[in-house]
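Here's a slice of the assembly, chains where they normally sit.
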Amino acid sequence: MNPTATLLISCPDQKGLVAKIANFIYANGGNIIHADQHTDFAAGLFLTRIEWQLDEFNLPREFIAPAFSAIAQPLQAHWQLHFSDTIPRIAIWVSKQDHCLFDLIWRQKAKEFTAEIPVIISNHPDLKEVAEQFGIDFHYIPITKENKSTQEVKQLELLQEYKINLVVLAKYMQIVSTEFITQFPKIINIHHSFLPAFVGASPYHQAYERGVKIIGATAHYVTSELDAGPIIEQDVARVSHRDDVADLIRKGKDLERVVLARAVRLHLQNRVLVYGNRTVVFE
Amino acid sequence: MNPTATLLISCPDQKGLVAKIANFIYANGGNIIHADQHTDFAAGLFLTRIEWQLDEFNLPREFIAPAFSAIAQPLQAHWQLHFSDTIPRIAIWVSKQDHCLFDLIWRQKAKEFTAEIPVIISNHPDLKEVAEQFGIDFHYIPITKENKSTQEVKQLELLQEYKINLVVLAKYMQIVSTEFITQFPKIINIHHSFLPAFVGASPYHQAYERGVKIIGATAHYVTSELDAGPIIEQDVARVSHRDDVADLIRKGKDLERVVLARAVRLHLQNRVLVYGNRTVVFE
Amino acid sequence: MNPTATLLISCPDQKGLVAKIANFIYANGGNIIHADQHTDFAAGLFLTRIEWQLDEFNLPREFIAPAFSAIAQPLQAHWQLHFSDTIPRIAIWVSKQDHCLFDLIWRQKAKEFTAEIPVIISNHPDLKEVAEQFGIDFHYIPITKENKSTQEVKQLELLQEYKINLVVLAKYMQIVSTEFITQFPKIINIHHSFLPAFVGASPYHQAYERGVKIIGATAHYVTSELDAGPIIEQDVARVSHRDDVADLIRKGKDLERVVLARAVRLHLQNRVLVYGNRTVVFE
């Protein structure tokens, strides 16, 4: 695979946006391999993802951002530029459950997405062995009401030390503070319900009590409001009166694994654009 | 089809329940064509549905209930007895939207379920023509804050006059009062969301605002607490950032039609057993 | 809604395609409201759909095709141009089953898609009454082995007479001849199985015999090879050992309705591009 560049752009809608962006790439000899756009008419917003091959692109990498900046500024555009051969680094945060952790590690090894996983952080020591089995560093950082803010400083130091780009909360059963999120905002969480149903703790117990016929799982970016961040992906499974809470938890695990993995993959491929509390997913 | 009898039974769990019930039917020459049971171990409750052919059953119909009563009493059982050739009578309540109404009428004509639909009640005059097209009586009963309690008296009189067994709220955009429900408790509603997400008004607008990736519909029995009654059936459909509120409403209509129809069919076939705020659906 | 123009284009992949097409629209003052593209790298093919508003477009309608032709020719592009205010005319073909017919008529009335349905053609007289109920012309054209070719001439004359743009086989249980398809190739069929499983007659009986746990329905363009044309849309439903053939047929009807309706809607919105035996669906 030749390396590619990807632009994710959002700006107020106006005529000529597609032409201007496409011309910039064509004029420099780029071959577009993916282009998708979305217009939110209610918000008056144009959002696009455009990916092109770098091998015959005449502009050296370091000049792409400055050159595109000149185009973007008059459009009042927000934009990100990514190169496909920059390997993102993920920290997986867990508590005691191992299914999402195993799944993400397996998918990374199977090359379903491209990333390095140098570190696992946990508030419990239980999954240390799994980390060792796969040669990943493991940091046990227990959290109490009292030590939370000091422990979060340690966590932030670890993210810096390991040069982490993305935190994945793979069944990390702790709330991350607003202060933490402000300093490190790239966090994806898997919530074990079909949000906004069953916010907070014990969603499978809540689902059982309510007698629902379908359960779900939701992957979302973490914001300071609990379980209320922009949703990246959701999926559901049918249940019946025969399923007790243990069955819901078991069936839910299969959902959590695939929903979290899809969200992480979409994020790593720069296919998710957040605006307001919503996402555009360029599949 | 030979006529059948169906018993829906719930009672505290104990040994010998299946044997006692099966013996009662076998001793009288009945051929069981469907038997299903469920034990809720947490609640200590045994729930069953048993259906048998009447043609070689030695006990005359009028003696089945008294005879079974003698068995049921020592078991502290709640039970219902239904005969398949008793045709239930449905009142469909609507407001302005016609998709669920059309769908239920079409299914009844296509014999997907056995019922008579002698009357449509609406708080708007819009669907009178549809009623006439299919030869169904139509009663326009507008509701305001002021007249609600007197209009509900009229509605109850109509249900009595038409000998209605089941009210189906097929997009009836009014809350039915607790007093009404107390007097006529057999009501199925279709709520246009995946409950308990988006209770109350404008669920598709709420869903759009939250940026969900899946929408749903829920058919449930109506209780005095809004949108909180026992769920009979739910289903979902995938949506994306490309779907605006109008798209959610359009896609939702397809869900509402099938979810409501399945719930009505299950109820009419005496396959739904309510206990607490839950249902057992014997499919 | 302001009228829009839509271009569906396929051509050999090369640099600058997006720029050239976008420039053409921008240079003439058009505001793009939808643009999507797909590259089939194996086939070396670029496929795109681009839709823009006509109200501030400087080029009069009759000049758009000639002007774009000049751009398309050097690119060896196949292309279609559509205007959103040209109302397509559909002929629905049926046999005895009414569920897809009712559904399409209801959706057209509910404005889920924009089209006129001036005529229903059937090889059975059964659904004449439905046609009359909705004020649609009905032509009964019985088909036997002997009269098939002469009857197809009549059918073609009717399509011409009613100025039909699209034939929808809504459970028309007859094979259309290759000669017919050659003369009128815009035909969408609903096949009552998850193709390519259960090609040909009685797919639900075949599905029951095979003991599948899921059934499906497939909407596809009709080609001379039976049930082998390009697939537009498919969907499935779960079944169990409790479902006999009649249940499969009943559950299948719900699938057939929505799958056919989605395919017709996508086609009418010019969102389907056929190449080889495949479709690109620009949703």
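Just so it is clear, A, B and C label the chains in written order, and each chain counts residues from 1 on its own.
By definition in this document, a contact is a pair of C-beta atoms (placed from the backbone, for glycine too) under 8 Å apart; a residue touches a chain by one contact, two chains touch by 3 or more.
Bear in mind that the values here come from a model prediction, so they are computed numbers and not experimental data.
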Copy number across the full structure, from 3 displayed chains: 4
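Here is the rule we go by: only the chains that are shown with their structure count from here on.
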Inter-chain centre distance, subunit B versus subunit C - centres from mean C-alpha coordinates, in Å: 37
Geometric centre distance via CA averages, subunit B-subunit A, whole Å: 41
Multi-partner residues of subunit B (each touching 2 or more other chains): 240, 242
Touch list for subunit B against partner subunit A, complex: 38, 40-42, 194-198, 209-214, 216, 230-236, 240-242, 244, 277-281
For the subunit B and subunit C complex, residues of the former touching the latter: 98-99, 102, 106, 110, 112, 133, 240, 242, 250, 253-254, 258, 283
Partner subunit A, residues of subunit C touching it in the complex: 15-19, 22-23, 25-27, 29-37, 39, 41, 238
